[in-house]
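Of the protein chains in this complex, all but one are displayed in their positions.
And now, chain A:
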Amino acid sequence: MSDQLRSLVDHPVFVYLTDGRTLVGQLMGYDQAANVILGKTHERIFSSTEAMKTVPIGVYVIRGETIALIGELDEELDEQADYDNMMVEPLDPVML
């Protein structure tokens, strides 16, 4: 497992939590339980009635239990994505 996240360290990542929240930040560290340290964290709040909002929240330590998915954020694709017009429901929470 350490190998799986090692390649993402110091990269911009997209973190999807089990409560449905989506965070974006820089992966600074992790451990065996997939606990994660995320720097320059922004929460992306989606809504079906408004454009996507971004809230900066600083450095976070996230418990592995609450992480559903960590994706490598492709910055080019991220810039191309039209978040200002993206009105969708937020991602569903995951019931374990």
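As a convention for this text, contacts are C-beta pairs under 8 Å (C-beta built on N, C-alpha and C of every residue); 3 or more make two chains touch, one makes a residue touch a chain; residues count from 1.
The criterion applied here is as follows: contacts and distances are computed from a predicted model.
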{"item": "Per UniProt, the name of the complex member that is left out, chosen from \"Small ribosomal subunit protein mS26\", \"DNA repair protein RAD51 homolog 3\", \"LSM complex subunit LSm2\" or \"Geranylgeranyl transferase type-2 subunit beta\"", "value": "\"LSM complex subunit LSm2\""}
{"item": "Sole contact to the chain not displayed, among A:31, A:50 or A:78", "value": "A:78"}
{"item": "Touch list for chain A against the chain that is not drawn", "value": "1, 3-5, 8, 14, 16, 18, 20, 22, 34, 44, 46, 64-65, 67-75, 77-78, 80-81, 86, 88, 91-96"}
